[in-house]
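I have placed the structure first, in the form of structure tokens, so that the comments after it can refer back to it.
Note that one protein chain of the assembly has been removed; the remaining protein chains are unaltered in position.
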Amino acid sequence: MFSSSTSRNDPRRFTGPDGAYSYHDILTGSTPGPTPQPPKSSMNIRPLFLKTGLLSNAQGSAYVEQGQTKLLCSVFGPREIPRRSDFSLKGVLSVEFRSAPFAHPRHRISSAFEAQPTEKELSLVLEGALQAAVCLHLYPKSQIDVYVRVLEDDGSVLAAAITAAGLALANASIQMFDLVLGASLCRKNDLILVDPTLNEELGASEGCDLDSEGHASLLTIGYQPSLDQLVAYQHEGIITVDQIDQDVELLMKKCKGFLPNVQCCLLESLKIQTKSHRQHE
Amino acid sequence: MATVLVSETEKLYVLHGVQEDLRVDGRARMDVRPIVVETDLVTHTSGSAHLRLANSDILVGVKAELEATTPARPTEGRLEFFVDCSANATPDFEGRGGENLATEISQALARAYQSAHVFDRRQLGVLAGQQCWVLYVDILILECGGNLFDAVSMAVKAALSSTRIPKISVTAVDGGEPELELSDDPFDGAKLDLRSAPILVTLLRIGNFCVVDPTPEEEACASAGVVMGVNVQGHVTMTKKVGSGSFHQRGLIEALKNGTAIGVELNRQLLNKLEEEDLQGYQRPKFGFLS
Amino acid sequence: MGSSEMRFVLPGMRICAQEDHYQSGCGTYVLHGYVYASLAGVLQIQPVMKGPISENPSQTSTQDLVSVEVHSPGEQTVIPAVGDVVTAKVMSVNPRFAKLSILCVRESVLVQPFRGLVRKEDVRATEKDRVEMYKSFRPGDVILARVLSLGEASSGYLLTTAENELGVVIARSETAGVKMVPVSWVEMQCPKTYNKEFRKIAKVIPENLADMAVDVKVLNT
Amino acid sequence: MVMPVIQLELAGVDAQERDKFDGGHEMGSNQQLVSPGDLITTDVGFMRGHGTYTKEDGLYASLAGVVQRVNKLISVTPLKTKYQGEIGDVVVGRITEVQQKRWKVNTNSRLDSVLLLSSVNLPGGELRRRSAEDELSMRKYLQEGDLISAEVQNVYHDGSLSLHTRSLKYGKLSQGTLIKVSPSLIKRRKTHFHKLPCGVSVILGNNGFVWVSPTEHEEEGGGSGGFSQNLSQVPTTDRTGIARVRNCILALAQNGVMLWDTTLANAYDACLKYPLTDLLKSDVMREIAFVTRQNLEHQ
Partner (left out) sequence: MDAQSSVSEFKGIQPLEYFQQHIENGIRVDGRRSLHDFRPVTISQGTISSADGSAVIKQGNSVFVCGIKLELAPPNPNEQNKGFIVANVDLPPLCHSQFKPGPPSEQAQVASKFVKEVLENSGIVKLEDLNIKEGKLSWVVNVDIMCLNHDGNVLDCALKALLMAFTDLTLPEVTLQEDDEAVVETGGKIVVNNEKRSKLTLHSKPIACSMAIFDEKILVDPTEQEEALAESLVTVVLDANSGDLVHFYKPGGSSISRQKMQECTGLAKKQYKTIAKSIDQAGVVTKMDSKQSK
């Protein structure tokens, strides 16, 4: 029989049998898990592929591929604030960050409609970043919805999501003070991995073991290149303030490094839009 | 953040005050309001603490439960934080109102305690690959008088320091399944090593300056802030931006430096006081919520 | 600046210093004395029209003011603002006000409608006391109106039709459901049944919608 | 960097010290404290007021508070309560909503109070007619979050209040700070506007909202209908005074001392011997309240 067993707590979708587990769980048991990363700093952001305006329904959208990390962001609005809420002369941003059930290389992410705590937290981080970037005072009584879906997670998702959201907002012709770019790095003492993959990120959190020498940390920033402001900033793991200073500096440099890519992507879609607009006329 | 309504002129008054290093309640930018802490109040928990920072009132209970280990970390136990922003604290928390704040606080705590260098989860291990202690840290926000991150984290640290993990002896029954035996003596418990445990310090940017321990009115005036986890050794264990504004790199680093200094001092005083309380023994008078 | 070459700008790009005769127009903002772009789009330098639109009334001066603007190509992302003329559909009518659904702002179609409200006293400019809502609007009518204010938190934008050019532009007859033709300031007639119905009618009826349909065909071939 | 002030105490330390200040309640012997269900009197000659109910054998309290007798009317005034307004009261309130022709004001009452557009003096003088334009630009005068001082004009049947600001002393409040205390702690006086000698003005709203601000100079205001706002920076000396007064008010309120000009002045004098930053400590606060109360008894 096809599993028609809709689980008790979520009758609105089909769920598999209880006690199902990923075969990767056994894989890691039999073979030595992820190949240990060679202790070599990597200072480069993985190849970036950016594209805006590929979804027709959204006011604006962006697709970002950063190495194997793939995500999609769409922007709706400004539209009327749906529920009755307090009058605000400022617009409201609502951000939802979710991962597709198949996004994680090892585990299936429960597709339950209730977001995971980490997803909720990332939504809030993203919201905080975009609130600083969008000219919300120009959108009284309205709401701008930003939805991010991770299609494949291979590390640095928050950074990629920040870049994608910035692109999607610009593509939606929402007024912003500046573009926003995201970048992250993983540090283990003096070993620095810019734009870490999932394995490297996991390595960082495993580096938190007492056995392993030294401290590991993971830092993500959201950066406005021309205003030189940090709109998002999130870090975990042991570090000193001086190291943070260096790392932030480095990441800002990296952001400026791929700024031309972001600009090119937007300009290209502007040119296409202008052309098609003229043809209509 | 639960925001209170504040008029533009009130904001201006707060802003100028911060500029002059003389805040509305007379404090300097880096001054903290008086804090009162008491541990071991709730008898049905493994550890608990009640902390009052001005009008912020926090109750934390820790429950230790035996559970299966995770395959990734067979020798370690787990810490689970749960924050309840009850509508008691402020009407804004009614319904799902406090949910976002609760997520933010619990995630910040989880991140701050993540590294093994600040909290060694192996002290929660029982039987490698099979059983471990899971500490459920339940945080109840009873009243909301600003600066919740800091107040909660100090209460959590106090509650963890009062936590006793029951002694367990493992007996192997002739080659079969090992058996666990829990000690009968309630006082026969191990204390946790919290020497490196962090607390959270919030710094809010008001105008061009940062303040610590903001009041709700000050929170309403700030555009951006940073929450950081600091332990007594001065290690930064977690940092994140809060609020809707942005930071310049210099401002951020400046804030983090100030925050580290405050965090070290707060940690030191907290540890001292907790030690002092511990020396008073089980028989010390309890004051509870009437103090 | 030559108009033949289009200059594209992106949010955050510094356009020029904010000097006496350069003004920050739509799609830009001013920071530390410079004009920055806030939109991804085409840069346009336009002479400032004198009158209420001027953003800086103190500078109604001898100099030729120019406004630095950025326009995004294609559809503009708009929300209703005070003073805008909007196209709205009447959703319900009661003796005190009519509830509307705003569909277009100026020439831009909204992706999703906003709520609006026309109060009895804002229906027309004269004889305000004798306005009867049911003789002015009916559910389903399409009207032109001007935004008065943002309104209250619970209701939508406050609109007015108290101008000759504002009011009902499309209405269907009660019995036959046919598009009616205006016969006076306050009456429309059904071409099928010849029944007359009362409305607050807008003066300029835009080009017959049938003509638009011709455009549609032209565009699609 | 100057070492920041941090004061972290265990719960016990504080409670032990308190005992020495307790006992000096200013409740006179003629005041009767009751809790719900307490018998007030079995005398049948009295009339039943607020906070009381009658059973076969007498009059009982339905609230915890102080029994009050006005001629034959017995009522109980609760100790802690939402504000119950009376006509003529001076209140401080915060605008929560801008509606058609009226503002909603939070005055610490059970229901939001109402300030009608027709009950305010608009800029341009009292005789100015209110036009439809004013109605649309109400948010320019008062918007969400703004603070006002006002007088209770009317009490509606549901207990909600209608306010007015048609006097130059009322209107929009400028720079300063708001303190919220229980309305029962505000003593009814002829005036609730006080200029303390230290350059600080205080409005003791009957509703328990207390506004502390720098004293404005006379030449300002007038003709603006109370909408002018002084946006210049408040000098440090005034700021120190305001911080002191603010903390004194909190000290008195936390220790149950009624607030009026005399207690404020006494408390301010008592606080001067402490550095400003100490005024947040609970033992200092108690000391200030204690001294204030003692002075009151001597006078």
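For reference, chains read A, B, C and D in written order, and residue numbers begin at 1 within each chain.
The working rule: a residue touches a chain if its C-beta (ideal position, glycine included) is under 8 Å from a C-beta of that chain, and two chains touch if they have at least 3 such contacts.
On a predicted model such as this, the values are computed, not experimentally measured, just so you know.
Taking every chain of the complex into account, the absent chain touches A, C.
Residue-wise, the contact with the chain that is not shown comes from A:A58, picked out of A:A58, A:L93, A:L122 or A:L202. Of the listed residues A:Y147, A:F177, A:Y223 or A:F258, the one in contact with the hidden chain in the full complex is A:Y147.
For subunit C, the residues in touch with the chain missing from this view are 75, 87, 89, 103-104, 107-112, 142, 170, 206-207, 209, 212-213, 215-217, 219-220. Residues 1-4, 10, 12-17, 19-23, 25-27, 29-30, 49, 51, 53-58, 63, 65, 68, 70, 72-74, 76, 79, 82, 96, 98, 100-105, 108, 111, 113, 145, 147-149, 151-154, 272, 276, 280-281 are the ones on subunit A that touch the missing chain.
We take it that only the chains that are shown with their structure count from here on.
In terms of their C-alpha centroids, the spacing between subunit C and subunit D amounts to 48 Å. Centre-to-centre spacing of subunit B and subunit C amounts to 53 Å, using the average Cα coordinate of each chain. Measuring from the averaged C-alpha position of subunit A to that of subunit C gives a distance of 37 Å. Residues of subunit C in contact with two or more other chains: 152-153.
Multi-chain contact residues of subunit B (touching two or more other chains): none found. Those residues of subunit C whose C-beta lies close enough to touch subunit A in the complex are 6, 8, 10-14, 27, 29, 31, 36, 38-42, 72-77, 79, 111-115, 150, 152-154, 156-157, 219.
Subunit B contributes residues 5-10, 12-13, 16-17, 20, 22-28, 30-38, 50, 54, 212, 217, 258, 261-262, 265-266, 269-270, 273, 276-277, 284-285, 287-288, 290-291 to its touches with subunit D in the complex. In the complex of the two chains, the subunit D residues touching subunit C come out as 97-100, 132, 136.
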